[in-house]
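Heads up, one of the protein chains got dropped from this complex, but the rest are sitting where they should.
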């Protein structure tokens, strides 16, 4: 299940849905991404950010990434929720949840989904730092983590 | 944080605590283990289980495993909750949650904790199957997953 | 052809989207980028660092030799930073 939305989400509720009515699920793995405060500690300020995305393509890419996880692992259910708009430190950005009979499948596919999403889903972060707004640069370590899943 | 208890727990609440008041946390990984129904589909029955544990040693081992995770990864906070007593299919058994500035650290330490807990924490499952109660046998694949973390 | 710009490409070009009549010699993504650069200094500045420009045609990631044609939705944006 894919959702792209401005609103916050409830982690417990979303994860519970993954096993609702399915008693073959033995494990649910999840990852929640939060906005980190990048302002210097002594600045007294907190650094918000704005997430821009490409409506339409975002949903399409996320659905493809989710389908790829289901091809690779025996998954009972998955959820990807990604927010956009203005977010403050501590706010939830993204939830990835995977449910399977086997904990290995749940854990590995959860890591796979967040790694792929980071390099595939068309989102861009504009951080409000102490010296003004700045677009976050992509990290080569994220590309490396994605590439590792191709092996 | 370690808890060994009969009562259920609220996943959303427990995970939110890991980042409460700490805006350096960028990611929270978690694993929830659930009771699977092992009764044959056409039996019409559901298979409950009873978890026995070794009070005192359980808490001690879990605290040691948690400390080992903090030694290996830069973690802001961790939680391990494990239930005991009688549980029915779909019931939550265990929660492992890890919070870090870095998603790699959160994801890897979460997998580490559940893998180690499976082979180290003194719990034993008695399954009520269609042919009576039966102690679950340890899986060699669990030992193998634990050994892999020693490399 | 519908053009979409995101993040700092949107800011540098100065608009989020536009519909353009592309000349007939523009048949591939690389040719489209070259032609866009010729439209003005805002485009030239935005597209200068070509390595940092990712392209999607009809919402799929594509390379510089991918064909483009009238009616396509072509998006230009920097490497993604979600999650």
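The chains carry the letters A, B and C, assigned in the order they are written, with residues numbered from 1 in each.
By our rule, a residue touches a chain if its C-beta (ideal position, glycine included) is under 8 Å from a C-beta of that chain, and two chains touch if they have at least 3 such contacts.
Note that the structure is predicted; figures quoted are calculated from it, not measured.
S.K.: By the document's own contact criterion, which visible chains does the hidden chain reach in the full complex?
M.R.: Within the full complex, the chain not displayed touches B.
S.K.: Which one, B:36, B:103 or B:118, makes contact with the chain that was left out?
M.R.: Checking the options B:36, B:103 or B:118, the one contacting the hidden chain is B:118.
S.K.: So that we can see where the missing chain sits, which residues of chain B does it touch?
M.R.: 33, 51-54, 56-57, 60-61, 82, 93-94, 114, 117-126, 135-138
Keep in mind that, in the parts below, only the chains that are shown with their structure count from here on.
S.K.: From the C-alpha centre of chain B to that of chain C, how far is it in Å?
M.R.: Averaging C-alpha atoms per chain gives centres 48 Å apart.
S.K.: If you look at chain C, which of its residues touch at least two other chains?
M.R.: 83, in rising order.
S.K.: Give the residues of chain B touching no fewer than two other chains, as numbers and ranges.
M.R.: Those would be 103.
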